[in-house]
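One chain of protein is taken out of this complex; the other chains stay put.
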Amino acid sequence: MSATLVISQLLNGIQLGVLLFLMAAGLTLVFGIMNFVNLAHGSLYMMGAYIAAALVGQGVPFVWAGLGAMAGAALLGFVLERTALAKLYARDHLYQVLATFGLILFFNEVVRYFWGASAVYMDVPAALNGALTFMGINYPFYRFVIIAVGLGVALALYLIIHKTRLGMLIRAGASNADMVGVLGVNIKLLNSAVFALGAGLAGLAGFMAGPILSVQPGMGEPVLILTLVVIVTGGIGSIRGAFLGAIIIGVVDTLGRTFLPIIFSWFLEQSLAQAAGPAVASMLIYLLMAVVLALRPQGLFPVKHG
Amino acid sequence: MSTSELRPLLEVEGLVKRFGGLLATDHVNLTVNAGEIHAIIGPNGAGKTTLIGQLTGELAQDQGLVRFLGQDVSRAGVAARAHLGLGRSYQITQVCREFTVLENVMLSVQSHLGSSFKFWKPVAEEREVVEPARAALQRVGLAKRADEIVANLAHGEHRQLELAMTLALKPKVLLLDEPMAGMSQVESEEMVSLIATLKSAHGILLVEHDMDAVFKLADRISVLVYGKIIASGTPEAIRHSQEVRDAYLGEEGLVA
Partner (left out) sequence: MKRDRAFWFAAATLAFLALLPVYAALAAQPFYVTLFSRIMVFALAAVGLNLVLGFGGLVSFGHALYIGVGAYSVGILAHHGITNGWVQLVVALAMVALFAAVIGAVVVRTGGMTFIMITLAFAQMGFFLAVSLKQYGGDDGLTIDARSAMGLFDLANNTVLYYVIFASLLLTLYLFHRFINARFGLALRGIKANERRLAALGYPTFRYKLVAYVISAQVCGLAGFWLANLTKFAAPSYMAWTVSGELIVIAVLGGMSSLFGPVIGALVFLLLEEVLSSWKPGIWPAAETLLGNHWLGLIGLFVFTLALFARQGIFGYLAGKKDSAGGH
């Protein structure tokens, strides 16, 4: 265990956290404002990755492919919400869960049909390749870019939510959804806009993750579940909770996976440590979530309800 | 006469509740004695619901204590207080709408009998559950409607069921939260007669807006304004109190 390992894994944790934040922000807004459980959020992430990979494959420059992925995911989200999902707002969470579960299955097959079952590769563009050297470590430049973009989006979201009229409506909606409708706002358009915004962020996450994780059917589900853990731990409906929760979960998960096996090997005999280490590491964030829920059921940074 | 017979069934001392900057319950003291009806009146927004919430245990007080049958229940939960004998009926009827009238009351009886962790005998065949339930329905005048699905009842019948469910717990103190809410003249009069008959077996804290009913039923009246009890005494005293008129009755135009 060396300082450089700790620092580089810490950065990896932040990078994971930033991606989780992009996912969590949209999902938590949809939960908080429309009271809607959207399990298909992972599918929007997947579609973002595939759209970007397809565009890059066609020779579109990387950044434009990314914007295309965001726009595509946002559009897909908007259409889905308008045509199908809005009908589910009135139904119990059970049916929302079932419906979006069905969508996950459907989208996975769509992707399998057009691109096949094996992973599609998306390369990091040459301009973003290479590594930064500092404090004795080499850290991939691309991962820095992800962190930077993620933090930039977090800042932009903060400004939108706290400094614009749209943001005020969103905050009002998150703490008291009925009131916003009563105030005469076109609630349907607001809902669709929030949904599309969340979808776009998911698409952005998928696009950025594409080169470092593999683009394949079902890639959305592991990320979705991590995102759920983030939201529950951070506090449903809270952007602040989504951000802080995402960073915490990202760091804990990454550091846990790297260092728990090592720590275990210090005081457990070799074969037991090799078995127990990864096992406990994989459970770590769920245990964290359980502890948070036991002590503070509303999450670490909940929205104050009006 | 032993001291326990002289002691109030319910005692509230120095109860305080704040919501942010708002003082919803302002150092409230009150008691409910056996065999009496103590009515709480006050304008809307006076904090009656908040007060009841703290008495039942749904809401935790910031300061002060609640003593029931001589025991400090300030930290006890809703279920515990219900088991000790504190029964509460709701202003907005809280029942299981898909169940029958009888099934709703059976739930109360089951609770009173103790544990419902019984898995074998069909409850519909358990006389010790069914008979007290039917008796409670008889008491409130709903016996004929026992097998009707609650969703099909008239509003007044909902309120009767609400009371039956509370009575089936065999409580010692009844907290009645606007039992006459939404009732017609005829229905209200029936409810008033019914509540009057309950006095002998229970101590009753009655929260109501219906002034006719209050003045017919109450042995004592306390007036709650902005979370504070501004006056407390016999109906006559309250009727003639200047402060009460100013704060509350003046708007209602009560006939002296």
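Order as written gives the chain letters A and B; numbering starts at 1 within each chain.
Following the convention adopted for this analysis, a contact is a pair of C-beta atoms (placed from the backbone, for glycine too) under 8 Å apart; a residue touches a chain by one contact, two chains touch by 3 or more.
The model shown is predicted, which means the values in this text are computed figures rather than measured ones.
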item	value
Sole contact to the chain not displayed, among A:Ile33, A:Ala209 or A:Val229	A:Val229
Option from A:Leu5, A:Ala84 or A:Ala131 whose C-beta touches the chain left out	A:Ala84
Which residue of B:Gln110, B:Gln160, B:Ser188 or B:Ser241 touches the chain not shown here	B:Gln110
Interface with the undisplayed chain - residues on chain A	31, 35, 37, 84, 87-88, 91, 93-99, 101-110, 112-113, 221, 225, 228-229, 231-232, 236, 275, 278-279, 282-283, 286, 289-290, 293-294, 297
In chain B, positions touching the absent partner	56, 58, 77-80, 82-83, 88, 90, 94-99, 103, 106-108, 110-112, 116-124, 126, 129, 165, 169
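We take it that only the chains that are shown with their structure count from here on.
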item	value
Distance from chain B to chain A - Cα centre to Cα centre, in angstrom	49
